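Of the protein chains in this complex, all but one are displayed in their positions.
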Amino acid sequence: MKRLSKYRRHRIVAPLLLIFALLGIGTTFQVAGATTASVMTAEERTKAIAEGKEIFLRGCSSCHGLNAEGSSISPSLIGVGAASVDFQVATGRMPMADMSQQAMRKTPVYNDEEVAALAAYIASLAPGPEIPTDDMLNYERDGSIAEGGELFRTNCAMCHNFAGQGGALTKGKYAPTVMGVKPVHIYEAMITGPQAMPVFSDKTLTPEEKLSIIAWIKSAEKEPQLGGLALGRVGPVTEGLLVWTLGLGLLVGIAVWLTTKAR
Amino acid sequence: MSNEIELIKDPGLPEHKLRQSDIDPKAADRAERQVAILFGLSALGTVLFIYSYLFISTDLFVFIPLMGEQNVHQLLLGLGFAAALLFIGLGAVHWAKTLMPDHEVIAYRHELRSPDIDREEFVTTAKEGAAAAGLGRRSLIKRSLGLSLGLVGLSPILLLGDLGPLPGNALRTTSWKAGTRLVTDPGDRPIRPEDLEVGAVAQTLPELAPGKDHHSLNDIAKDAVLLIRLRPEEFNLDAERLSWTYQGIIAFSKICSHMGCAVALYEQTTKHLLCPCHQSTFDVTRAAKVIFGPSARPLPQLAITVDAEGFLIAQAPFNEPVGPSFWERSA
Partner (left out) sequence: MSARERIAGNVASYVDDRTGAAAWMKKNLKKVFPDHWSFMLGEIALYSFVILLLSGTFLTFWFDPSMREVVYEGAYVPLQGVEMSAAYASALEISFEVRGGLLMRQIHHWSALIFIASIVVHLMRVFFTGAFRKPREFNWILGVGLLTLAIVEGFLGYSLPDDLLSGTGVRIAHAIIQAIPVIGTFLAFFAFGGEFPGFIFIPRVYIVHVLILPGIFLALITVHLMLVWYQKHTQYPGPGRTEKNVVGYSLMPIYMAKAGGFFFIVFGITALLGAVASINPLWLYGPYTPGQVTAGSQPDWYMGWLDGLVRMAPPLEPVIFGYTLSLNILIPGLIIPGIIFTGMALYPFIEQWITGDKREHHILDRPRNAPNRTALGVMSLTFMLVALINGGNDLIATNFDLSINQIMWFSRIGIIVLPPLAFIITKRLCLSLQRADRELVLHGRETGRLVMMPSGEFVEVHEPISPEKAWLLTQHEQNAPLELADVDQRGVRRPGLIKSKLRKRFAVAHAEQVAKPTLNDVHELEGH
């Protein structure tokens, strides 16, 4: 298996891409949008901030307050930065559908430009983490898969599971799967620490190390099923279930056939 | 009607029913063909197995509906092997069921118990043997033999003495000393307080001792420390424990006080740490007090401060053993 690195593209990627496309062009061109945001002229920026404020007042202020100062039910957004807005809104987590639950990934409500405008508005309130640019996200060039694996197992696997499938936290909270998440959003999550997730600072987990983690996640995502059905990649529980259902089921079934009289 | 209870009677073995293949020679021939087909399928399975082993490249992948991207070599090798075995078995059983005589046979059970006379003879022989050896009379022999057998039994236990060293102080010491820098794991970079934002965590180890080039697993098993930064006002600590933190940065041993798993599931929102093995939950704001789960002790806290160059260091070694409990722990 010399060329294991050259995994054929996983076929699930195609339908996933299709879904992404259907979800709105916004998601696909997120990074591009982000790039333009960083090279916006002053005039464009002012315009975007104004637009963003309008969107904010319409869609977000009921919970986060008229000036993003937060309320009893939601946190202040002053100083959370553009990266945080991009992560929360472009992955569909915000606006939340149901306050009782943890915000989960779903179809984004706002399109690309609206997200960029919102991000620009929130970033204008106080400085915070910026959306990483395309050049900053070249994980194939700047990241190492093997090193990323080690970093992932030290920093991420305890919540997101060894294969990035997600896992349980306390009181019904959970760490979501990191499979099928765009690199920019993985990066933003690490620098902003959304919801229960802590922040991974650039000094303790350098940008190159973050890219290595992304490189490993993307490699795990593309990894074909080397030993047959992956059974969810969640460890021995599904294996045990399969033995007690299919394994013993087949064997006992055959034992019944073996001991019934032929007609 | 008599008063005696009359039980329902055993009607005896039901009459033997002939099978299709017993009556109809055509059915018997059909059964023979079926068995042969099953054996033939097994042979095909072996051919597939050999072919896959020799000729299918191990890095060929193909998409299979419902199964996803699969390794062709592994899949066909396995399916060939499975078929080769399974069809031999199915063929043999089908043969036994359809073509071998299926008259039920009755065998009788013999009594397991030996006849009384054998038992008596056994006891006599055993007694005579013992008497001939003088076991009953010569108590000196009996006792000295007992002594030597008992002593000789000790030697294998003694020989296992070098299986491991005595624990000594090993469970109470870690590599942390006053002034040891906290460095990132992996990466071994020293950390300044300003490197961590509020809500940030960092996995750390003590800086490598001079002359060492990497952390041994034995060291990591005791030294791993988790750094967490909160807002200082979020702490709910006594004065001493508060003095062990630095500008809202608090350090805990990552080795669970229950069974030693790495506890590092930090929830920024609740400030809780969760162990993924047995779900002990620790409250970071209250010095890792256990608020749920089987662990009975908080995670040991490492007192930290900064050195002259502004890097985070340990104020002192851990003031208690890290990791799971042991008998002499509190002694």
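The chains carry the letters A and B, assigned in the order they are written, with residues numbered from 1 in each.
We adopt the following convention: contacts are C-beta pairs under 8 Å (C-beta built on N, C-alpha and C of every residue); 3 or more make two chains touch, one makes a residue touch a chain.
Keep in mind it's a predicted model, so treat the numbers as computed, not measured.
All shown chains touched by the missing chain in the whole complex, by label: A, B. Within the set B:Ala27, B:Val62 or B:Met259, the residue that contacts the chain not displayed is B:Met259. Residue B:Ala82 is the one among B:Leu18, B:Ala36, B:Ala82 or B:Leu242 that touches the chain not shown.
The chain not shown here is touched by just one of A:Ile78, A:Val109 or A:Ile254, and that residue is A:Ile254.
In the complete assembly, the contact with the undisplayed chain comes from B:Ala170, out of B:Ala126, B:Ile141, B:Ala170 or B:Leu242. With the whole complex as reference, residues 1-2, 4-5, 145-147, 149-150, 153-154, 157-163, 166-168, 170-175, 216, 219-220, 223, 225-231, 233-237, 239-244, 246-248, 250-252, 254-256, 258-259 of subunit A touch the missing chain.
Along subunit B, the points of touch with the absent chain fall at residues 1, 5-14, 53, 58, 67, 73-75, 77-79, 81-93, 95-97, 100-102, 104-109, 112, 160, 163-167, 170-171, 185, 203, 205, 214, 217-218, 220-222, 224, 254-255, 258-262, 264-265, 276-280, 290, 292-297, 323-331.
Simple rule for what comes next: only the chains that are shown with their structure count from here on.
Those residues of subunit A that touch subunit B in the complex are listed here as 1-4, 6-8, 10-12, 147, 150-151, 154-155, 158-159, 167, 169-171, 173, 175, 193, 195-206, 209, 224-230, 257-258, 261-263.
By the touch criterion given at the top, residues 17, 19-21, 58-59, 61, 63, 67-71, 74-75, 78, 93, 97-98, 102, 184-187, 189, 191-192, 195-203, 227-228, 262, 264-270, 272, 274, 276, 279, 281, 292 of subunit B touch subunit A in their complex.
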